[in-house]
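One protein chain is absent from this view; the other protein chains keep their places.
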Amino acid sequence: MDILDKSERKTLLAPLLENDWSMVDGRDAIGKTFHFKTFRHAFAWMTQSALWAEKMDHHPEWANTYNEVSVVLQTHSAGGLTMLDIKLATRMDAARHPA
Amino acid sequence: MDILDKSERKTLLAPLLENDWSMVDGRDAIGKTFHFKTFRHAFAWMTQSALWAEKMDHHPEWANTYNEVSVVLQTHSAGGLTMLDIKLATRMDAARHPA
Amino acid sequence: MDILDKSERKTLLAPLLENDWSMVDGRDAIGKTFHFKTFRHAFAWMTQSALWAEKMDHHPEWANTYNEVSVVLQTHSAGGLTMLDIKLATRMDAARHPA
Partner (left out) sequence: MDILDKSERKTLLAPLLENDWSMVDGRDAIGKTFHFKTFRHAFAWMTQSALWAEKMDHHPEWANTYNEVSVVLQTHSAGGLTMLDIKLATRMDAARHPA
């Protein structure tokens, strides 16, 4: 999996950065903090995201405290952002919507 | 926990029966089949419902095949429907909504 | 994915049938009922199995009541048992062991 090139960053990464994702300081990685009504909502969303992650064999770094989940995405084997991160970020955003 | 009386069935059970829940044949129990986009959506909803169930110490009988989940609710210790079933059914319906 | 042939059934299916799996009446499918200490144990095992299922894109028919989970496996697209069922059954058995 290749690191995103300049053109891909403009077309694929930019829309995420306008949707509350941001570059992680000092790393070629993106992060976002998700807020939910309750722990139950947060953990159900984590479960749906975990199922995607396992299907893609691409897993997040994430931390949960009650109704908040902070996510960092990077393709460790590539040492930076790849299409896998774009795809997982998009899926995580979509998983907030109704079932 | 007491079995729902006639008045409670009219005010509390009737709205569920108008929202796709139905009486289970031959039992004082209610059932509903939920449909989701994918297995991931179905299982995330099951996780949220499981967290409620564990909190209430009141658990469903449920079956899942890919994107469908069939649920039956009854308070086994009471031998019929109680407020616990009304509450869990309501929570399961609510858990289909956005996070 | 091909239906298991006679030889595969002898070498791959037979060991499962000696480990509490059984043929489902009237279907080329296998089933097993798993017992756990509590609902929590049952649902955690379902989550681990769900992650495998999603990774394999092969999902069980399963039903849960408190600490019991009844599973039926069949490859619907093939109309019978395939290597996917052998693999998922083996994973489900393994998932009962320590983390």
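By letter and in written order, the chains are A, B and C; residue numbering begins at 1 in each of them.
Everything that follows uses one rule, which is that a contact is a pair of C-beta atoms (placed from the backbone, for glycine too) under 8 Å apart; a residue touches a chain by one contact, two chains touch by 3 or more.
No experiment lies behind these values; they were computed from the predicted model shown.
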Of B:E8, B:D28, B:E54 or B:D93, the residue in touch with the unshown chain: B:E54
Option from C:K10, C:R27 or C:R40 whose C-beta touches the chain left out: C:R40
Residue numbers in subunit C that touch the chain omitted from display: 36-37, 39-45, 47-48, 51-52, 95-99
Residues from subunit A at the interface with the omitted partner, ascending: 39-40, 43, 46-47, 50, 53-54, 59-66
Residues of subunit B in contact with the chain not shown: 47, 50-52, 54-55, 57
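Everything below uses one rule, namely that only the chains that are shown with their structure count from here on.
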Interchain centroid distance [CA atoms averaged], subunit B/subunit C, Å: 26
In subunit A, residues with contacts to at least two other chains: 47, 51-52
